[in-house]
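One structure is given below, encoded as structure tokens.
Note that one protein chain of the assembly has been removed; the remaining protein chains are unaltered in position.
Chain lettering (A and B) follows the sequence in which the chains are written, and residue indices restart at 1 in each chain.
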Amino acid sequence: MIKRRILRALKQNSELSTFHIDVKVNEDKVVFLNGEVDNWNQVVKIGHIAGKRRGVNGVVNDIRIKGQKIHKKDKTLLIKKGKEIGIVDESDVVIIGGGVIGCGIARELSKYKLKINLIEKQEDVSEGASKANNGMIHPGNAVYPGTLKAKLNVKGNAMYSDWARELGFGFKRTGSIILAYDKEQKKIMNLAYLAGKLNGVPNMKKLNGNEIMKMEPTIEKKPLVGLYTPTTAYVDGYDVTIALAENASMNGVKFHLGTEVVDVITSNGKVKGVITDKGIFKAKYIINCAGIYADEISEMAGDRFFTLHPRRGCIIIFDKNKTGVSRSTGIVNTSNRNKQSKGGGPQQTVEGNALWGPSATEIPNKEDKGVTREEFEYAFNSGKRVNPNITKGDVITYFSGVRAPDYKEDFIIGMSKKVDGFINVAAIQSPGLASAPAIAQMVENIILENSSSIEKNLNYNPIRKPPIEFRKLPLEKQDELIRKNPMYGHIVCRCETVTEAEIVNAIHSPIPATTIDAIKRRTRSSMGRCQGGFCGPKIVNILARELGKDVTEITLKGSNSYIINSKSR
Amino acid sequence: MDIKKYTCIVCPMSCDIVLKAEKGKIIDVSGFTCKRGENFARNEYINPLRTLTTVIKLENSHYNCLPVISDGSIPKDLIGKSLALLKKISVKAPVTKDDLIVEDLLSTGVNIIAAKSVKERG
Partner (left out) sequence: MKIINTDLAIIGGGPAGLAAALEGKKQGIKNILILERNDELGGILQQCIHDGFGLQRFKYQMSGPQYAQMFIDEIEKSDIHVKLNTMVLDINENKAIHAVNSTDGVIEINSKTIILAMGCRERTKNQVFIWGTRPSGVMTAGSLQRYMNIEGLLPGKKAVILGSGDIGLIMARRMTWEGIDVEGVYEVMSNPGGLTRNIVQCLNDYNIPLHLSTTVIEIHGNHRLKGVTVAKVDNKMNPINGTERYIECDLLALSVGLIPENELSKKANVKLSNITKGPELNESMMTSIPGIFACGNVSAVFDLADYVSETGELAARGAAKYIRNEINKESPIEIVPGKNAALVLPQKINIDNLGEQVKLYLRTRKIIEKAVVNVSLHGNLVHSQKFRIVRPPEMVITNFPSDKLKKFQNRGKLTVEIVREGD
């Protein structure tokens, strides 16, 4: 039935009907697609056609582009290496992935007497989509009612104030506005209102043009109407992730950075552990929070029922000197946008920089994080329409993040039906960041329901104190700090006023910063106008000194991203 | 006849000088505005000279390097050898500007001197 409906839909599509696509549906109602098409957008379109059919529980999309060879990383050598090293630890839980989802779950589970190992491939937490998003804690009116993501979005949004209070990350709950300039846009705005109502978004208000201008005086043109949603909030994704990780670590979770899971060990339909390039970690539960690689991890466990298709988004950050809207203020109906995305627009970071975007482009390669001119222009125009006073001359930086959607475009959270103990927390695209507290709670419940008795961790402390930010302190406090620790008197990053002491603190923090980017995320150094031109050489020296390494070993972001090739003499 | 065009590097005027030579002998130089320019063009034809600036390994200081400069011009084709030689030596702080670092570099009659003063570590 499902197969017939998919084939019919393909035949009705003039672009896709010329291709021979092999469709198989198994007893679990998972669709397997095979065949060849001309370009990547067609691969995605077909995947979506399958994913949208009622009753489909997952889409595995193996359709290829004619003539293109898929480059799959060969992990056999790493698996061999891991096996040779042997068992390095045994725990109750292994969490794969140190993004906001993995770290949120780690913290939640650290409330219990569970031994937990979190394994992260990169040299720091938050190196994936968690650091490359716009930091918006969505309210839940831009997401389809009835989906899991809608439910968790609204729930998670409400939980963020507690998270912020306990974890000490930067947080602003200033709401958001959707603008409508004509009747057509007003209709779509009303749809968002309706979706919000269905999803349980509280306190939405329809405002007239004058009321909107009062709230956001920098908007260039007065709109016809606007929808104001007060529950929208703003964070820095990496800031939340680091705070979660530090608190989890303080509560006993062990973090293994720079460690890549290359295989999952199962036996008799039950999970046994994971093989990494640094050895074997045995565990009773494996929680798959591997972001864009979650489909590969699930496949390693022997449960392949979904494929993730990377969707890249470009974000632009502007100089603090130019003030735009203080909250997300997007215009409805950007006609050239990817229908799966919310459209992007202008907003302001917690720090006060204008942030525009994101764009949304389907890409075939998970590793391709480059920014293209087209994606930049899309993100730029999404903000220019509202704040033309901010120009390209005010750009400080732009970057890309890669989302991890599946073809049903919803979250996949649950215990594997095939492998007991293997929990998928996959396909977490936007509103993933907003949903994170609710996702953590959902996974906590899965574990609790699945186990007989788990004792509470009596030493659990939910409070994590944020690091000292010298630049925010009054002069007297700054003076006091310097007397206690003279390294506070040495300003290393002059654009953001970051002291040597803060950088040293970051290096020795619970989740140690060992790369330039890791220090950037914890201190703001290199985030300013000169983008690390002044502080870069200083930070390289500080890292080498504090880590007892040679300067030639210091990297920008791990792997082979060395700053220095060699000493000249 | 050999016609060479040189842009003088002696001062910011960067005069365009034309030098004519016959069988290796210079017969005419034109386009310069001063004597230094004329000499520069002549030297470029016979034996191009350049000022050498580089850094030398520095010890007993929290700085790693000492900038040095040649106190005259050396033949352009000796630059490679000179740099290799200077890469191998090191100097100990304290250093005073104009201190002699290498005397009579590669028999050119030109010295390499310290370009700045550096106190010793402490």
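Keep this in mind: a contact is a pair of C-beta atoms (placed from the backbone, for glycine too) under 8 Å apart; a residue touches a chain by one contact, two chains touch by 3 or more.
Worth saying up front: this structure is predicted, and the values here are computed from it rather than measured.
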{"item": "Touch criterion as defined above, residue of A:Ile2, A:Ile65, A:Ile79 or A:Cys530 at the omitted chain", "value": "A:Cys530"}
{"item": "Contacting the left-out chain in the complete assembly, out of A:Thr147, A:Asn389 or A:Thr497", "value": "A:Thr497"}
{"item": "Missing-partner contacts on chain A, residue numbers", "value": "321, 367, 369-373, 376, 392-393, 395-399, 475-476, 478-479, 482-483, 486-491, 494-495, 497, 529-531, 533-534, 536-537, 541, 551-552, 555-569"}
{"item": "Touching residues (missing chain, whole complex) on chain B", "value": "6-14, 33, 50-51, 53-55, 57, 63-65, 67, 69, 76, 79, 83, 97, 115-117"}
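The rule is simple: only the chains that are shown with their structure count from here on.
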{"item": "In the complex with chain A, residue positions of chain B that touch it", "value": "55-57, 64-65, 87, 90"}
{"item": "Parts of chain A lying in touch with chain B, wherever the complex brings them together", "value": "568-569"}
